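FYI, not all chains are in this one, though none of them got moved.
Chain lettering (A and B) follows the sequence in which the chains are written, and residue indices restart at 1 in each chain.
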Amino acid sequence: MSEELHVNPEFPTDIPYRRVLDHGFVALVDVMGEDSSIVQAARVSYGKGTKTMRSDKALISYLIRHRHTTPLEMVEFKFIIRLPVFVARQVVRHRTASINEYSARYSEVPDRFWAPSLGAIADQDAVNRQGRADALLDLVEALPDPAGDAVACAYREDETAVLVAPDGTGISRAALLEDAHRIEFAPRFSGNADDAGMLPTENYLWWAERLLDFFPERKEKMASIRARYQEHNERSYALYQNFLREGVAREIARSVLPLTMYTEWYWKMDLHNLFHFLRLRMDPHAQLEVRAFAEAIGTFVKEHMPHAWDSFANDGLDGVFLCRDEKEVLRPLDDEAQREVLQGLYERGYRRRRLKETCRKLAIDERIVDELWPPKGDGA
Amino acid sequence: MSEELHVNPEFPTDIPYRRVLDHGFVALVDVMGEDSSIVQAARVSYGKGTKTMRSDKALISYLIRHRHTTPLEMVEFKFIIRLPVFVARQVVRHRTASINEYSARYSEVPDRFWAPSLGAIADQDAVNRQGRADALLDLVEALPDPAGDAVACAYREDETAVLVAPDGTGISRAALLEDAHRIEFAPRFSGNADDAGMLPTENYLWWAERLLDFFPERKEKMASIRARYQEHNERSYALYQNFLREGVAREIARSVLPLTMYTEWYWKMDLHNLFHFLRLRMDPHAQLEVRAFAEAIGTFVKEHMPHAWDSFANDGLDGVFLCRDEKEVLRPLDDEAQREVLQGLYERGYRRRRLKETCRKLAIDERIVDELWPPKGDGA
């Protein structure tokens, strides 16, 4: 961890970290176990029986999609996280974490407060009582588009044009709109975001801030809000400092600080509960600021446990739960549709055993699997 | 609770109970809360905003299908359960229960041991390494069926014929086969089972035992196995009693008793964790004997919390999770199929808000909802 992130001399250095929001970070302190630890623990249950039947990757996928989650508990991740209190208040509700937090009773609070970036500020959502409107979508839709072509222009930091004049280079409004939709409805941890070096929330905020350039009035309003945040943070901190100078006990003085205050903690969780946490907090309905931390945590898990992450992404994060009614309304697939579903999965690498699982979910006749891909004796 | 079920004079009487297996039972001791308690706790989160927007039933359904599970934790169920140790060893793994168990260190173990009913005994499954074969299915398929008609005959306790001669009354082999399949693939808590006064596992065992009459040799084998269980139970208990008579400490003597031994415990769990427990233990992959207890527990929950149960059944128990690949292969529904899905749900009582949720799951264009059922201003 670089010098400036040190909180105190006791903190570990030389550990991988990722910055989050304006002053936050997620740093990986320690891990117990790896993909093979899941397999090892699972195999104590299965005894000798399964030892050659599946690869480790296939076994992990089996465990995750059948909710045999106890082997995932055998892996532990420990992070140091610096995050605003209004985010910490959401994260702390995950009671399966072990936490040691910076104590403002013991020590003076440093001068670090969150203020929203211009792209993060949004109106209350008109429909969803819980969240903010999709600022990026609003902006894209509001872009002028005479003659059906893009006329505006924005650049990523690597100078790639994203919206250009109608000579054909760059991205069209329609494509950007689609991209915005992708971000909105699948702001999940994706290969694309990795390639770009930006997580979904980072990507979203970057675009939103760029596009504000086309709307000077709106940008000015956002800047005003942000300025008032900063002023309020400063004034609050000054009051706190005054109280300390007058001798007021820290445990009393701290209560004037706003929820934008950054705190810091050790945060440890096993992989089963970590996946549960990520599923809830990387969800589009989670507040953008908590998603930013969840995504950063996810990068470390993905890197350290590639097999478990792949299965989590496919069998947990990016799947969908159909209720009984939806299932029943959807299921009477005709014969052709049934074959298309199976064929599509086959092309994605699914074989007989997994295809039959799908058959049971969708009321597809399992004999179609036998007919299309006759068993070769190994049953797998 | 009737006299014979009393374990000791401290036990509550006059509480509702249900017998399970040969000597077991589930008895409801106490409940904290009801459907309205969930609503009450949820509304503290939502503040004034939602108070008139949804009925209690709709709010409970919303909470369950969006995995907002903390309000469900506000309800607690407390049972006394008598169950064999090999079942208890599975149930105890649900760590969110509070348990007080009969102690064989303190008190002498009574003479109560499980022996499988004839219908419960089955071969190891040929495919599933974890479980037993489907004895009932095997029996139905093996039934003689000359000339395509049923010739055999079995009766339910209410004297309804289930398989009769070809005069047209009773159930045909094909229908019974279908019924057996229903039991196999949906041995869930269903209205039908309720009507019949029998839970799915009870129903299954009843049929399996009836059909054994058509296979005398097999029945004899099952009877022999059962007899050896009983003999082993008796011999083990006699050894235990001898040790006690010789003065051996109870905590040592008890270890010779087999896993068929019945134990007894107070078992308390909140509704959120209870639903999780039921989802796992009413599943067809769970061992039949633990399913029998889960179903019995479920009857009490269903009766006491009808709204929560309905939503749990639709949005949890009987739903299906599609992984990302399955979702993507399935989702490109053509326009006609999209309309059929929405229409089907509409007929089941789904309205605009819920239909749009489905649209997002299945990548259906939400504008179809607006087109088919134009908003009337209330947005619901």
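By definition in this document, a residue touches a chain if its C-beta (ideal position, glycine included) is under 8 Å from a C-beta of that chain, and two chains touch if they have at least 3 such contacts.
From a predicted model like this one, the values you see are computed outputs, not experimental measurements.
Within the whole complex of this structure, the shared sequence is present as 4 copies, and 2 of these are drawn in position.
In the analysis below, only the chains that are shown with their structure count from here on.
Superposing the C-alpha atoms of chain A onto those of chain B requires a rotation of 180 degrees, given to the nearest 5. Separation between the centroids of chain A and chain B, computed from CA atoms only, is 35 Å.
Listed in rising order, the residues of chain A touching chain B in the complex are 46, 49-50, 65-67, 127, 129, 185, 280, 285, 313-315, 317-330, 340-341, 344-345, 348, 350, 358, 360-362, 379.
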